[in-house]
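Below: one structure in structure tokens.
Here the complex is missing a single protein chain, while all its other protein chains stay put.
Letters A, B and C mark the chains as written, and numbering starts fresh at 1 in each.
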């Protein structure tokens, strides 16, 4: 349907500009589909990082010792899920996108695609124990960069009001801007906590993700 | 098309509530696309768990000794396929979703994404032999949790009648509720059977999946 | 748009049947999306089977000795691509699907998802040399089963004329039936050739796929 509106607006535009504006506006449909695909794959590849060690006579014991991997798996799953929900919220209010949005979207996806590796680093470092802080800070760094890129995507998307759907009010945009802007700072805070204690850091990540989910649950259908 | 109705209903809502309800209703389109993506990937990643051992002079023999992996592959493939069919049935009758549905959907997908690992645990345990029951109960536990999350998703989806498409009758909803409610109990039963005998358990899983498929085949076009 | 017609036909049906036929007809949209997803992933996972051996001082030599893997990769890529083109052709003429189609579609996808493993078996057997025939027959068997399942899907799809789009003529359906029916026989022939000589078999597979592609290129646009 997005396409329907794009199409009609395009015909109008074509009439007004003639040859000049001959390249049509880009709807959000295929961008969403591609991004959904990348995020769906990244979230599913997380499971490939969970691997049984070679059998030593105690399968149940092996399953238990994998706990750092489970922690990393659930944490990153919820995180990518949260990115997807926010991505969904952003493109839900957009009518068209331009190349700048396409490119920042690509950079955000690059960060998302890097997460399964960062997760395995975190899980490995938890298993090693003595290096857990390196893993936590590395993982946190990837999250901070992701948060910054998300804000860059958001601001490139809304910088031109004609990109938005007509019925979106300014107050909605402002509320979302504020909400997204907090992300990198909170992740940075959790990342720095990782220098002190890795579990403090992981606990904070989990709280942040749950808080965002609860929050969006309560505000989305005001 | 889903989007078309969402759009029109949204405009109506916007007029009624003014600023208050400024955040638009969420159609099911992108949620379905994302879920389809995740399930499609999880179902395909199952094949990565099938690996030829290093060559010892008998390729045919190696292919035969892989039978536990084949069993796990087919079982999990049909299982995820069944989840997809049911997911399809649920979202087919929904008009819009809210954040709670989005989140329970994410949790269900987390369980689905975990299945390739659970499948490899089951296949490994069948190969080891003496530990087969651990594998069967672990695998069954993942299925039980999946069944419970599916019911949670279903009830969060239908708790608000305005989420449903207009022409869906109450009797259809009741029939589906009953059908889904049985799932976790049956999987729990098969899981407990795994403590007695792993093949009893696997046989029951296969029967359950085939029964559900047959059943949905006969009832879907009343 | 598929959905548009489904929707309208559904409203009509709802009026005619009242409560009885309360479960709506299923459009092909989500089935296609899911199948596309699975085939896209299976076709891409093929690349994971290409792996550099550990470095022994001659990277170029290593890249050359991987040739059986390249053969398997290209063969399976074109094969899944061909399945996708045919799948596309089938669902292009369908208006709605029922549960039987959904299930045969799942079984076809199960075969497709198994192909990356069969490809690695073929490539390994070519590398081993003495076991190449085992690999060729195993691979051919998977193709034959796939061809049979495709025909099962096709016949379950067209068994009810009301499943088809209105403007599809019977002659088109007959032509497609004939074309698909040849598949399993030709693959079976190539599979049996594999017992005599593996390259005869692989050459035949490649010829078949190219013939089908050329053929569809010439017939598709009247």
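Simple rule for what comes next: contacts are C-beta pairs under 8 Å (C-beta built on N, C-alpha and C of every residue); 3 or more make two chains touch, one makes a residue touch a chain.
Fair warning: this is a prediction, and the values are worked out from it, not measured in the lab.
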Hidden-chain contact residue, picked from the options A:52, A:71, A:113 or A:181: A:113
Touching residues (missing chain, whole complex) on chain A: 1, 3-4, 6-7, 10-11, 14, 19-26, 30, 33-34, 37-38, 40-42, 45, 48, 98-100, 102-103, 106, 109-110, 113-114, 116-117, 120-121, 124-125, 128, 131, 134-135, 138
Residues from chain C at the interface with the omitted partner, ascending: 1-2, 4, 32-33, 36-37, 39-41, 43-48, 50-52, 55, 59-60, 63, 73-74, 77-78, 81, 84-85, 88, 92-93, 165, 167-169, 171-172, 213, 216-217, 219-222
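What we mean here is this: only the chains that are shown with their structure count from here on.
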Where chain B and chain C are represented by their mean Cα positions, the distance between them in whole Å: 24
Where chain B touches two or more other chains at once, by residue number: 1, 4, 33, 37, 40-41, 45, 48
